[in-house]
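Take a look at the structure set out below.
All protein chains but one are shown at their positions in the complex.
What follows is subunit A.
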Amino acid sequence: MAASMGRGRGGVTSFQKKARAKTLQIPGTRPSSQGNQLLVSTGVPSLDHIIGGGVVVGTVMLVEEDSFGSYARLLMKYFMAEGIMTHHPLLLSSAELHPKQLLSDLPAPVSDDIGKAALNQEEVSLEKNVQKEATMKIAWRYQKLRTEQPELGAFSQFGHYYDLSKTMSSEMRDTAPTRLFYLQDELPLEKQGVWTSITNPAYIKLLQSIQDVVKEGQFDLSVPQPKDVPRTVLRIGLHSLGSPLWGEQDSGSSHDSSLPHFLHALRAVLRTSLAACLITIPTHLFEDMAFTRRLEKLCDSVIRLESFAGSEKEQNPAYKDYHGLLYIKQLSQANSLLSYMPDCNDFAFKLRRKKFAVEKLHLPPELQDSQQREQDDPVAALKTPSASCFNPSVKSKLDF
């Protein structure tokens, strides 16, 4: 059958290369390097790079908050801003700040980012080739080292750059459909204490609204969806989940199992839907390390932020270029035997005026101390031999 068709088309061979399973073409996503996974950007390209490309669609990424929560909040804003830039619907929940307030303070995209990318695409690739060909002659060991940050505009659709000193305009913000979940509005305070079952009602309410959005926005993959609708990815951001405002009681060693159960159920929802989730949890508020570990096991990727603010590391000269450390605790294993393995596990982040960046932790060059060594001081090095030249008490014959 196929052969006759092939002949019909004028001698074209009927052999067809077996096409690989087609990945969904969704703006703002890209397949992972291992294939068969869809990634969305966190909004911080340097963070995407170290966690293997981005957040895997259908998984939960947990950010363990720094002690003041400011950097974790920043990551959440980046995640949301990236969603707006790529026209992904958003779901944002919070119990502390009103989600509206969080959204009103998103970083503005670097404006000529997209136009520049299209223009410079060729130039950049040319430049890259030139750079690749020029082999290093002296520091050849560094040849294999990958540049930590991809060039600006390398992906026009994936991972935008933002300027923290400006806020995103309200017109742009309104383009993306958003669902905000503010705990105090959704569940009045007097009802929060009423536990009809052994599960915290606040989390049940949250999961129900997530399920509603997934159903209404047709992100559910378990039921067939109409084909003519363009597919997008739902971005779920749960800010400061498990803080005392959610009714989480920290009574020493025994935690109630509401939050773990919520995460387990959330995983079940996400696995069958086109959604990616970023959660920040103030784990430093939990006294029990074992509880934190249980939460980590129920999320897919886990990173922890440790800010230097208020700690003695702030004064440490080794860390003077950075604002905190970033630990990768685990990375998503969904659909593969092996999670992405980064080169090393020592990362630090810094917050400049305009951007937040994650880097490999490097010690600063040691400049001050070098003066103390005598032979490094050019004046002293000249002086001493000339003085000893005419010295009658020469100890060695080699000295003159």
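The rule we apply is simple: a contact is a pair of C-beta atoms (placed from the backbone, for glycine too) under 8 Å apart; a residue touches a chain by one contact, two chains touch by 3 or more; residues count from 1.
We take it that contacts and distances are computed from a predicted model.
Asker: Name the omitted chain as UniProt records it, choosing among "Trafficking protein particle complex subunit 11", "DNA damage-binding protein 1", "tRNA(adenine(34)) deaminase" or "Elongator complex protein 6".
Answerer: "Elongator complex protein 6"
Asker: In the full complex, which of A:87, A:166, A:231 or A:267 touches the chain missing from this view?
Answerer: Considering all chains, including the one not shown, the answer is A:267.
Asker: For the chain that's not shown, point to the residue among A:34, A:67 or A:218 touching it.
Answerer: Hidden-chain contact among the options goes to A:34.
Asker: For the chain that's not shown, point to the residue among A:208, A:225 or A:316 touching it.
Answerer: If we include the chain that is not displayed, A:208 is the one touching it.
Asker: Identify the residues of subunit A touching the omitted chain, counting contacts across the whole complex.
Answerer: Touching the missing chain: residues 34, 36, 196-199, 204, 207-208, 211, 253, 256-257, 260-262, 264-265, 267-269, 271-272, 289-290, 292-294, 297-298, 330, 333-339, 341-345.
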